[in-house]
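Dropping the structure in here first, questions after.
Complex shown without one protein chain; remaining protein chains in place.
The block that comes next holds chain A.
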Amino acid sequence: AYKRFSELLPKEERENACSARVPKSQILTLPELRANPFQDRICHVFSTSDTRDDSMSFEDFLDMLSVFSDSATSDIKSHYAFRIFDFDEDGTLDRNDLEQLVNCLTGQGEESRLSTAEMEQLVQNILEESDIDKDGTINLSEFQHVVSRSPDFARCGALQR
């Protein structure tokens, strides 16, 4: 893992890799993140940078890899998944978050989005299925409850070594 991290740094900073920060543009060249529609969110969530420029240090990098590995528990995975899906970072998944999430899933570009009516119907269905206290948003515990019953979640969250 250290080797992969240092490969992302420009040559001069390689000896100092432990304390250097890799800019976001470099992180996005990783093969696992390249094709991922959530790449921006992932970088943002794991980055602990003070300047909010989404750059990652070595510890951040390790954090990211450990969450996505096979050995992470589903609690940790669902916690981080919630943070990744929470686009406006208000601690809950409301309609806007869900709409943005679905748009990420169906692909970039105008013709690959669902129509407004379909989006409305879909968001309504999701809220019906997962919103237990009927407040119109999904909080962390509701999300974890839904995800624990979902058969595909464990498979999808694992990055290949």
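Here is the rule we go by: a contact is a pair of C-beta atoms (placed from the backbone, for glycine too) under 8 Å apart; a residue touches a chain by one contact, two chains touch by 3 or more; residues count from 1.
Here is the rule we use: contacts and distances are computed from a predicted model.
**Q** Of the options "Transmembrane channel-like protein", "Cell cycle control protein", "Ribosome biogenesis protein BRX1 homolog" or "Eukaryotic translation initiation factor 3 subunit G", which is the UniProt protein name for the chain that has been left out of view?
**A** Hidden chain identified via UniProt as "Transmembrane channel-like protein".
**Q** Out of A:48, A:66 or A:121, which is the one that touches the chain we can't see?
**A** Result: among the candidates, A:121 touches the missing chain.
**Q** Tell me where the left-out chain touches chain A, residue by residue.
**A** So the residues of chain A touching the missing chain come out as 31-32, 34-38, 68, 81, 85, 98, 101-102, 105-107, 112, 114, 118, 121-122, 125-126, 129-130, 143, 146-147, 149-153, 155-160.
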